[in-house]
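Below is one structure, written out as structure tokens, with a few remarks after it.
A single protein chain has been removed from this complex, and every other one stays in its place.
Chain nomenclature is as follows: A and B, assigned in order of appearance, with residue numbering initiated at 1 for each chain independently.
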Amino acid sequence: MIDTYGPYHAAYIIAAVVYAAYSFSVWWRAKRARERLRHARRDLVDR
Amino acid sequence: MSDHRPPGTFSSAWLLVRKDLAIEFRTRTAFLSALVFAVLALTIFYFTWDESVVSPNDRAPGVLWVVLTFSALLGLQRSFGLEEHDRGIDALLVSPISRESIYLGKAIGNLIFLCAIQLVAIPSLVLFYNMPVGRPLFLVSGIVFLAMVGIVAVGTLFSAMAVNTRLAELLLPMLSLPFFVPILMNASQAAARVFAGRPVAEVGHLLKLLVAFDLVFIFACTLAFSFTLEE
Partner (left out) sequence: MTSATQRHDSAATAAAKPVLDWFFALAALAVVGVYIRAIYFTPLEARQGAAQKIYYIHVPSAIASYCAVTITALASIVFLWLHDERADRLAEASAEVGLIFMSMVLVTGPLWAHNQWGAWWVWWDLRLTLSLFLWFLIVGYLVLRGAIEEPAMRGRYSAVLAVLAALLIPFIHLSVYFSAAHMHPDPIVLQPSKPKLPPEMLLTFLLGIGAFTWLCLALIRSRYRLGVLRDEVALLEAEHASR
């Protein structure tokens, strides 16, 4: 009987990890963008 | 010329074709390099398979399309590259010829370029791979022409777009190849069957899809071209 559990576990784990990682990357990039935004605003005010 | 109406779409396109061909004829570098590449590739691919395992006759149809695709990409790379030097494209845009004419002119120029290469490549294929001459070859040449029309329609547009970006040499194949897929799938299958002696009627549905692709994308890319040159 071929192993059907291996691919099943692999698929579920990979999908969970990738979707979570992408969500995190969106959050992380937004955090970096907000920091750069603060810097840029400060630079403009200081002229 | 006594009247000052700008030339119509097709005559201006033809003017552009003659200009590009004149430039090409004077230098001949692009044509000769593409030609040498095509013939060399044909010969090299011969040695990538063991003769005793896969007969050259079986391999030939596949090799034909690989070589066609890559020599097409070489030819397309150069088509707008010509204008890059001295920003020739600005002169074209300022002139009274329409955007559609520029696109059609470039596309027809590319088609002629590719046909010229295939006029040498296909006989070379027949020579090196011992392919049958006669009706199958004639039909396959027709299929190759139909495929080239589609390749040129899409490739000319993407060549125009890619030239304006930072990654021009990478982007042209990257954008064009997915679009070549339906062309190649249908054409190569049809050609393989025709070479094997099957009746044309059997591949009718493939050829119809190929022609439909050509018509749809000539129309769509002509329209799209005006968007890419919007200044």
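Keep in mind that, in the parts below, a residue touches a chain if its C-beta (ideal position, glycine included) is under 8 Å from a C-beta of that chain, and two chains touch if they have at least 3 such contacts.
Just so we're clear, the structure is a prediction, and the values are computed from it rather than from any experiment.
Participant: Check the options B:F10, B:F138 or B:F227 and report the residue that touches the missing chain.
Facilitator: Considering all chains, including the one not shown, the answer is B:F227.
Participant: Could you tell me which of B:W65, B:F179 or B:F195 touches the chain that is not displayed?
Facilitator: B:F179
Participant: For chain B, which residues reach the chain that was dropped from this view?
Facilitator: Answer for chain B: residues 154, 157, 161, 164-167, 170-171, 174-175, 177-179, 181-182, 185-186, 189, 205-206, 209, 212-213, 216-217, 220-221, 224, 227-228, 230 touch the chain left out.
Participant: For review purposes, identify every residue of chain A that touches the missing chain, sorted by number.
Facilitator: Within chain A, the residues touching the omitted chain are 1-2, 4-5, 7-8, 10-12, 14-16, 18-19, 22-23, 26-27, 29-30, 33-34, 36-37, 40-41, 43-44, 47.
Note that in this section only the chains that are shown with their structure count from here on.
Participant: Whole-Å distance, chain A centre to chain B centre, using C-alpha means?
Facilitator: Distance between chain centres, rounded to whole Å: 42 Å.
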